[in-house]
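Note that one protein chain is taken out, while the other chains of the complex remain in position.
After this line comes chain A, so read on.
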Amino acid sequence: MKKSRSELGQIIVGVARDPLGLMGLIIVGAIVFCAIFAYWIVPYDPIAMDIKSRLQGPSAAHLLGTDQLGRDTFSRVIAGGQVALKVALPAVFGAMAIGLTLGMIAGYGPKWLDNLLMLFFDTIRSFPTVMFALAVVALIGPSLQTVVFVVMATSIPTYGRVARTQTLTLRNSEFILAERSMGASMARILGVHMLPNIIGVLAVLAAMDIPTVIALEAGLSFLGLGVKPPTPSWGALLKDGYSLIRQTPWLVVGGGLPIILATLGFTFLGESLRDVVDPKLRKQR
């Protein structure tokens, strides 16, 4: 028998076989690649101003033109991707880790703890995200960390609720009873037996959540509540482009296109991932 590939390898191969998944993989790969190697890719310093060559259209020197301060839009798009991932990845994974832990405790633990945690989740969810963001920004000022915090806090309940529902369904299943009757401790049941059953669903949720977070960061930056200028961000680019749309339409394209691409890429990847991580579906493809 051929030595089976590692779990992660199998998943990646599975995603790549699906045309949409492959597309998602390529887009996400390109975004991540650009974000990691942004420093070497950018042709110009993304925050260096050059007033003489402001508001230019695309040319060989400036692939996507320049903005009102003469900064190279292409360089700012690349650097903006780095900022977007810096916000999205820690926020999503942080929220997933905390939500998963709390959700599993709520689902498996005593009823009063479940009620308490659900109350906590519902309280957070009852705030409209943007209003909550406004309040937090007003309190501690706009910065990258503020955005991460806001996104994390508002998406914990989503992960928590999904993890809780999954745990509740699983806790009465016969194989968990079988584990208990084999003397497994609560930590073992949750960590070894429930976690692998839940993590797939949450990973898919996270992959689909990343574009939402990127859009949220762009939205906050668009409102001037996100990352502080002159740090390049897709939202800030869009905001500049919006006010200068009559002079140069290229700024809106530069800010909008990456957001659309990132959203599509992560969504395709998430959907494809959902089909692949389910072992019951895996053998059928």
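Note that in this section a residue touches a chain if its C-beta (ideal position, glycine included) is under 8 Å from a C-beta of that chain, and two chains touch if they have at least 3 such contacts; residues count from 1.
Simple rule for what comes next: contacts and distances are computed from a predicted model.
The complex includes a chain that is not drawn, and of the options "Stage 0 sporulation protein KD", "Oxidoreductase", "ABC transporter ATP-binding protein" or "Menaquinol:cytochrome c reductase iron-sulfur subunit" the UniProt name matching it is "Stage 0 sporulation protein KD". Contact with the chain that does not appear here is found for just one residue of A:Val13, A:Leu177 or A:Ile245, A:Leu177. The chain not displayed touches chain A at residues 1, 4, 173-175, 177-185, 188, 192-193, 196-197, 200, 279-280, 283.
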